[in-house]
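Here the complex is missing one protein chain, while the rest keep their positions.
Order of writing sets the chain letters: A, B and C. Residues in each chain are counted from 1.
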Amino acid sequence: MPKDVTDVICPFCGTLCDDLVVTVSDDNKTILGVKNACAIGAEKFNHQRLPGRVTRPRMRQADGSFKEITYDEAIDWTAKMLVKSRKTLMYGWASTSCQAMSIGHEIAEKVGAIVDNCATVCHGSSLIAIEDVGVPSCTLGEVKNRADRVIFWGCNPAHAHPRHMSRYSIFPRGFFTVKGHKGRKIYCVDCRYTDTAKCADEFIQVQQGYDYELLNAFRTAARGEVLPDTVGGVPKEKIYEIAEDLKQGRFIIIFFGMGLTHSMGRNHNIDIAINLTRDLNDFTKCAIMAMRGHWNVTGSGQVLGWQYGFPFAVDLSRRDQARHQTGETTSVDLLNRSEVEACFYIATDPGAHFPVDAMISSSKKPTVTIDPHIQCTTEISDIHIPVAMVGVEVGGCAYRMDNVPIETRKVVDPPEGMLTDEELLTKINHRVDELLLAGGA
Amino acid sequence: MEKKITLNMITCRTIQQGVGMEAGKTSQKYHDACTIIQMHPDDFKRLGVWKNTNVKVTSSVGSVILKAVETREDLVPGLAHIPMGPWANRIVPAYTYSTGEPCFKGFPVDVEVAANAPILSSINVLKDACGLLRK
Amino acid sequence: MSEYLIKNGHVFDPVQGIKGDKKDIGVKDGKIVDKVSSSAKVIDASGKTVMAGALDIHAHVAGPKVNAGRWYRPEDKHFDSHKKPGITRIEGGKSIPTVFKTGYEYARMGFTFVMEAAMPPLYARHVHEEIHDTPIIDEAALPVFGNNWFILEYLKNQEIENTAAYVAWVMRQTKGYGIKVVNPGGTEAWAWGLNCLTIHDPVPYFEITPAEIMTGLMAANEYLGLPHSMHVHQNDLGNPGNYKVTLDSLKLAEGVKPNNKFGREQVMHSTHLQFHSYKGENWGNFESGAKEVMDYVNKQKNITIDTGNVTLDETTTMTADGPFEHHLHGLNHLKWINVDVELETAAGVVPYIYDPDIKVCAIQWAIGLELALYAKDPMRCFITTDHPNAGPFTRYPRVYAWLMSKKYRDERLNTFKHADKVISATNLSGMDREITLYELAQMTRAGPARALGLMKDYGGLKAGMNADIAIYNINPDKFPSDGAAIEKAFANVACLLKDGKICVDEGKIVDVGKKHTFWVDAKVKENKQVKHDIKEKFLRYYSLTENNYSVPESYAPHQHIISVDATQ
Partner (left out) sequence: MNTVTLTVKKVPELYLECENVNPDVFAGKTADKIAKLPGYQGKEISTLGEYFTIAGEAGATAAETKIIINGDCSKMKYLGAKMTAGEVVINSACDMYTGSWMKGGKLVVNGDVHSFCGLAMAGGEFTINGNAGNYLGAAYRGDWRGMSGGVLRVKGNAGSDVATFMTGGEMIIEGDVDIHIGTHMEGGKIIVKGNANRRVGGQLVKGEIYIFGKINVMMPGFKPAGEVALEVDGTKAKFVEYLGDLGERHPKKKGETVYGKLFLKQ
């Protein structure tokens, strides 16, 4: 008899929808159906049962082809690489559990590595801004229950967080928001008229790369000071009008995304958006939130935070101290400058998401990639170690974009004999211990 | 004379790219979702091509062959978009302004017609750049 | 398990009334015993001070706001993140240390139990993840209730039984220890950018007052018979003139009787009282209200307090008092974090520099010391820094030294830039009292253990109690006259035994022991109304499902559950 697993947490984006229902076969091996998930989330579960999934580690050979090796061989190779390298990049972590990260950090501290997560090419800018000016924020339920002004700035949840608008930000009826969408005014600021913009009451088209100037103009308008005629293509009358309307709101929330973090000025775009949020709190209530993308990237920041005090790009390469400098200990900079001797990728795919020059640099170093599936990075790595899918084949803690942790659920068994991230990292850790005790590789 | 236009490039997630990614990096869904460059109709005119023609997109970093399509999410003339992925990253400048974030959005590219040039697969576009593609 | 005999130490144990007598302490199987076998290892404590492991009744050491404070302050640890000798991990952070440093540093100072003072229920899993990763020390966490919608709705109608049933449910879901109240009503008001500054200010929409919230939660606490009392951070924190609000709040305890099986005698614990004992109308004529407040505390026996001593450092303030942090940010313009938590609470974080050259900071410093020095019953007054709010917990040794040496604190007082103004705004210069080692053991061991309902196992050295023992390099017969020497001795135990294992040896971590997470399982009669309300609120207002709210067992693998039964 197929059975339903309820309250399943979606393992795709930072929205961490936790109301999925997954139907699994009687033997716990096959996913038969997924309810309540968005198209992307559903696809993630579907991928579990695709034929041709790799279930054992593979090593790349001189001719570029891969041969199957045992987990023990892969673990030994990985441990030796880590012990030998003077400085290793251990990047990824966004699709694994906090429990697994913890073991990874223990390894990093022993072998002298830099631990960096996907924030580095995503909301790293936001984290820099928060380091500089803080962040007044809230949980997503607050938005649902209270927000009457919602601003999407440089983010496109219709594509990147498909259920965000229906669960939290536009449509739901909450305690003080009984009218749902009708009681909210939705603004969208973007350089494109996105599908999210189409859901907004008002779309403000900003010239690409002029967000900082426009946010500065909003702050200036909120203080009643003079403005030039247009800023970033937006007429000053519009800016004054919106600034005034925001002051009239009871609870304002600003959601922002890659449109700010990736554009000119990066962290400063968020920094000034946070400052606008701060200013609006002199008139009413206002919060701001990063639309964290990659599933548990927030969790990686949290675990690094409580263990080392930095949210990403944590340099443990000296082994006796933890340091952090965005621009130096961040993955792309380390690769651009060829500052590391080996690469260890887990639960992410830099090959698909890093600029090519960084990957050219990476491809010249010994590399191990740990990921459930074949992806771009695995194909240019020396070793690919497949593992169980976290949030599908094994549980573990993940943090939502508003930093709320949720223990995710296992819905099916992983393929026979396949290790989980936690099991694999524990074994690598032990092998590293043995090698260090024996005096190196 | 070959026509060439300069555009301001941004790379972003799309839902098709997300679905394709979860279907697998070697899947057709992923390939179809990411091997496109979305341009404004005016820019098609400037370039003098029909939609769904292959073009060569070149930045300070390198070039990539993609299919030019009309935008679904409206762009202004002069602004172009490629869904994130190894094809987009073939031309994204790695410079980070010391912030860790490369230039994923807002860099100049040249677009020229390359109707008959083939589009590489996800893995090959990366391998090619890394000198690992066996020809 | 090994046996130890701690020989010839000067023992200070308020539980047995031992005041520095030379006594041997036996340890077997993690407990203190009267007799050990001849194979027991001898620890020579001659010329040293022996006390039970210390307990911190109020510190912010784990959870979302602590961690936000950690990672948004890289500058707090850029040059201060090193590995020390021993079996340790890298230790980072000055004002908000990492979990590793937190565990090690508490142990190095002789602490074995720390209460995380504010756990937002929605974030309980995070709090427990951090507690799990904090080595050596036992910990528990207090869920916050003072602005929770269920509580506000039940107490509006004086439904104590429903309140208690809901509290019991939350404590089970979150593995919580007791009832914490932070700025009752004011934090809910803050969700609209407002505040409740007196105990009679109505909470927007909910039409209830802070006084009613506190009174109701005290009643629910005693209805359940919890080991700890209601633990309150009162309204109007940090503002000149607030001592009146403080007295109003404290008076709510009058006539309330403790009901529990743990030997707890108080019904209200009023925390970080330093921040609530301010006289004057503004920062210009700001002065100490410590005397007024302590005069009341001294005569009202069912109240305990902790001090919240300002340590004059650069630190990071953090509290569930959201509106206060906004206010503070408005004063110093330093980076501000705020998190409003749906249906439950809020939190704010702002760095702060307690600059000895600033008059207000120096007065705050004096007020904290005055509170402890005015305390007539050291079993009801506990020393804290409200870590990290008034200063990092790593400064406890310095606070002890100021309290134990008039010379040391006068040196500090008289060298302030505005010494004259500080002296005239406070009473400290006229206070001669020096806290004794025995009183210190009351204020840091036996007292907090009793107030937390842990006196069976913690806070003393009687046979049968936990073998949590701190040995300090202090000879009471030659008590250091130099404040710096007192500080040094309390900062580095000669030896710390935790559950009968040597964890710290001459300041060096040699064992991380086996830490326990404490929580309270309160049994109540089945309550359909509350069950229904919970279901309803999760369906309609929470952003996650009821089934994903609880803290899984695996988050607290070494849990110690205290059961209470309120079904009778």
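Quick note on the criterion: contacts are C-beta pairs under 8 Å (C-beta built on N, C-alpha and C of every residue); 3 or more make two chains touch, one makes a residue touch a chain.
Owing to the predicted nature of the structure, the values given are computational and were not obtained by experimental measurement.
**Student:** Need the list of shown chains touched by the one chain that isn't shown.
**Tutor:** Contacts of the omitted chain with visible chains: A, B, C.
**Student:** Looking beyond the chains shown, say which of A:19, A:271 or A:371 touches the absent one.
**Tutor:** Of the candidates A:19, A:271 or A:371, A:271 is in touch with the missing chain.
**Student:** If the hidden chain were put back, which of A:80, A:250, A:319 or A:364 would touch it?
**Tutor:** That would be A:319, which touches the missing chain.
**Student:** Considering the whole complex, which of A:153, A:212 or A:354 touches the chain not shown?
**Tutor:** The single option touching the absent chain is A:212.
**Student:** Touching the left-out chain: which of C:9, C:53 or C:74?
**Tutor:** C:74
**Student:** From the listed residues A:132, A:202 or A:245, report the one that touches the chain absent from this view.
**Tutor:** A:132
**Student:** Even though one chain is hidden, which residues of chain A still touch it in the full complex?
**Tutor:** 85-87, 111-112, 128, 131-132, 212-213, 216-220, 222-223, 225-228, 231, 264-265, 268, 271-272, 275, 279, 317-319, 324-328, 337, 339-341
**Student:** Considering the entire assembly, which residues of chain C contact the chain that has been omitted?
**Tutor:** Within chain C, the residues touching the omitted chain are 72-76, 78, 333-335.
**Student:** Since one chain isn't shown, list which residues of chain B touch it in the complete complex.
**Tutor:** 97-98
Assume only the chains that are shown with their structure count from here on.
**Student:** Can you check how far apart chain B and chain C are, centre to centre, with Cα atoms defining each centre and the answer in Å?
**Tutor:** For chain B versus chain C, the centre distance works out to 57 Å.
**Student:** Report the inter-centroid distance (CA atoms only) between chain A and chain B in whole Å.
**Tutor:** The answer is 23 Å.
**Student:** Given the complex with chain C, which residues does chain A contribute to the contact?
**Tutor:** Touching chain C from chain A are residues 6-7, 9, 18-19, 98, 102, 106, 109, 127, 130-142, 144-146, 167-168, 173-176, 250-251, 278, 281, 284-285, 287, 301-311, 316, 319-324, 397, 399, 403-407.
**Student:** Which chain A residues qualify as touching chain B in the complex?
**Tutor:** Against chain B, chain A makes touches at 12, 39-41, 43-44, 46-47, 50, 63-64, 120-121, 124-125, 128, 156, 158-160, 162, 191-195, 205, 208-209, 258-259, 261-264, 266-267, 293, 313, 326-328, 330-333, 335-336, 349, 351-360, 363, 373-376, 379-380.
**Student:** Of all residues in chain B, which touch chain A in the complex?
**Tutor:** It comes out as residues 8, 10-15, 18-19, 21-26, 61-62, 71, 73-76, 79, 81, 84-86, 89-106, 122-123, 126-127, 129-132, 134.
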